[in-house]
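Here it is, the structure, as C-alpha cells.
With one protein chain held back, the other chains of the complex are shown just where they sit.
Moving on to chain A:
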Amino acid sequence: MDFIGAYAPDHLTFLLKGFWVTLKVAFISIILSFIIGAIVGTLRYAAIPIVSRVLAVVVETIRNLPLLLIIFFTYFALPEIGINLEITYAAIAALTVFESAMLSEVIRSGLKSIEKGQIEAARSSGLTYVQTLQHIVMPQALKRMVPPIVSQFISLLKDTSLAVVIALPDLMHNGQIIYAQKDSYIIPIFLIVAIMYFIVNYCLSQIARRLEVKRA
C-alpha cells in the first residue's frame, strides 16, 4: 500500500474536484426531487380522480426499475429520440426522476399517517380541504417525515456514484482513475473516498436529528 503516492497533492485535488461534482449533482437532484416528490405525493394523497391514478402508475413503475437502468436510459436512450443531455444533466435527470418517485411515496405515506379525526375536526369547523391540508395535515406530517426524507437524501447522495457508468466525473469516478494507475493505490483511495462520502452523509443525518429534537 502506497499512502504517500496515493495521496499526492494533485491526486487529492482531483478527488476534491470529483467530490464537488458529487455534491453539486446530489444537491440539485435533492432540491428538484423534493419539489417534484412533494407535489406528486400530495396529489396522490388528495385522491384526485384521474390524476392520482395516473401518477400511481408512473410512480410504481419508476420505483420498480433499477436506478442504473434509468441512468443508462437518460444518457444512451434519450439521444435516440433526439434528446441529448450532457453527462451532468443526464445524471441529474435520472436521479431526479428516481428519487422524486421514492420521495413522493415517503410524503404520501406521511400525509396518510395523520389520523382521520384531525381532518374531521378541521373540516367540521368549516375549514376547506386545502386549508385543512395546509394547517393541520402537512405540519404534523412533515414532523414525522423528516427522518425518512433525510435518509432518502442520503441514499441519493450515495446513488450519485452509480453515474460512473456514464462517466460522470464524480468522486467515485475520479477515485477509479487514480487507482487504475497503480494497484498499491487501491486501498488508500478507497479509504479516502469512503471517508468523504461518510462525512457528508453523517452531517446530513446529524442535521436531521437536530431538526427532530427541535420540532418534537
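Note that in this section contacts are C-beta pairs under 8 Å (C-beta built on N, C-alpha and C of every residue); 3 or more make two chains touch, one makes a residue touch a chain; residues count from 1.
One rule holds for everything that comes next: contacts and distances are computed from a predicted model.
Peer 1: Assign the chain not included in the display its UniProt protein name, restricting the answer to "Cytochrome c2", "Electron transfer flavoprotein subunit alpha", "Acyl-CoA dehydrogenase family protein" or "Amino acid ABC transporter ATP-binding protein".
Peer 2: "Amino acid ABC transporter ATP-binding protein"
Peer 1: Of A:E60, A:E120 or A:D183, which residue touches the hidden chain?
Peer 2: A:E120
Peer 1: For the chain left off this view, which of A:P66, A:P79 or A:P139 is in contact with it?
Peer 2: Going through A:P66, A:P79 or A:P139 one by one, A:P139 is the residue touching the chain not shown.
Peer 1: With the full complex in mind, choose from A:T13, A:S113, A:Q131 or A:Q206 the residue touching the hidden chain.
Peer 2: A:Q131
Peer 1: Under the stated touch rule, tell me which residues of chain A contact the chain that is not displayed.
Peer 2: 115, 117-118, 120-128, 131, 135-136, 139-140, 143
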